[in-house]
Structures are given as C-alpha cells and as structure tokens.
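Working notes for the structure below.
With one protein chain withheld, the remaining protein chains of the complex are depicted in position.
After this line comes subunit A, so read on.
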Amino acid sequence: MALSEPVLDEGVVRLQGGRVDLVVVAEMVAPGSRVLDVGAGDGELLELLATTRGCDARGIELSREGVNAGVARGLAVVQGDADVDLAHYPDDAFDYVILSQTLQATRRPRWVLEQMLRIGRRAVVSFPNFGHWRSRLDLMVNGRMPVTDNMPMSWYETPNIHFCTIRDFVALAELLDARIERAVALDSSGHRVRVNMPWWVWNLLGEQAVFLLTRKG
C-alpha cells in the first residue's frame, strides 16, 4: 500500500484558514477535474476546489440552509439526499466524487460508496475515526459514547448513525474491490500522522482519516 507524503505544507494549510481535512481532500484532486461533492455543506470545499484547483465542482447537500448559502455564493449545489439521489447520476459522470465528513451520517454507507465509485472513477472520503484512542478510552473507562471536537454531539442528537474506524473503512474498501491510492490520517490537532507508522498506530492516533479510492478495472 502506497502511503503518500503531504503535498501542501502545514503553513499553506494554515493560510487557507479552513478545515485542514478539506485542504487534504483538495490536494488529492487533480487540477481541472470534474468533481461532485456529496454533502457539500455551505460549499466551502467546492469554493476551495474551484478557486485553487480550477475544478468544475458541483455539490449535493441535504440542508436547505446549506444549499441556499452555496447557491448565493455562485456555486452549483443541488438540494438532495445522498442516500437516494446518487442513483440519478449516470456512470462516469465525474472524475472524482467526494464525501467529506458525511459517510457516518448516511443511512446506507456501503451503497453510497458503491454509487460514488460508479459515478466517478475516483472517490475521496474523509471521516472521523471512531478507533481513535480517545474514543476507545471514553468507552472503556467511562462507558460513555465519546464526544470530541470532530464528533461534538451526544449520541441522542447526533446526525451520525454509522461510525467506523480506519480499519473498518479499509475492510469496506476491500469488500467493494476499490484500490486505496492514498490515505492520510490527521491527529487531534489537525497534523498528519507520520506516514511510516503501521496501520494500528494510524487507527489509534488518527482522529480523522482521508482516503483516495480508485475503482479497479
């Protein structure tokens, strides 16, 4: 498995002023690509992709407020539900389909990933890693569902219904016959976990993970 060096340095990341994981996602996307961002929020990533990578970037977002904010900013965002609407996109419609911090909120994560790899040849997925040592500690020591900066809501009000760990995600990618081209884990302060660490360290130290998958064949 090829693990990649960070392309942008931390200084650039800071300058962007946005979420570090979005910058990590953006640098995995080749300039000038056609991109669909699933769960686009208010369009922060779309704008980043359009302005810094020259992408033809479109979004789909569940919340009306997010969509309206994005469209008012001149971005192409469609109000819709990823769990249903991805079925309406044709095969190979995009170069990349991105799912940023949304996988855990979908009802059918496996179906969504399959659709992403059908609509685009490549998929970029970022998600909070439930295998992070603090999550494990919360469960083990306190017997409570973890609440962290990346997962700030209590279990009874969070939209997140399908948490997974980095290892779980790798297993799902294998199940879907997708190739992991690149993977980046970010620790709790947003720094990349060193690339020469074994998987179990990543799974312990990574609070967020970003994967670039390619459809095989």
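The rule is short, and it goes like this: a residue touches a chain if its C-beta (ideal position, glycine included) is under 8 Å from a C-beta of that chain, and two chains touch if they have at least 3 such contacts; residues count from 1.
Assume contacts and distances are computed from a predicted model.
Think of the chain that is not pictured: of "Type III-B CRISPR module RAMP protein Cmr4", "CoA-transferase", "Homoserine O-acetyltransferase" or "RNA polymerase sigma factor", UniProt labels it "Homoserine O-acetyltransferase".
Which of A:Ala76, A:Leu172 or A:Met197 touches the hidden chain is settled by the complete complex: it is A:Ala76.
Across the entire complex, the residue among A:Arg58, A:His132 or A:Arg182 in touch with the chain not shown is A:Arg58. Residues of subunit A that touch the chain left out of the display are 56, 58, 64, 67-68, 70-80, 85, 88-90, 93.
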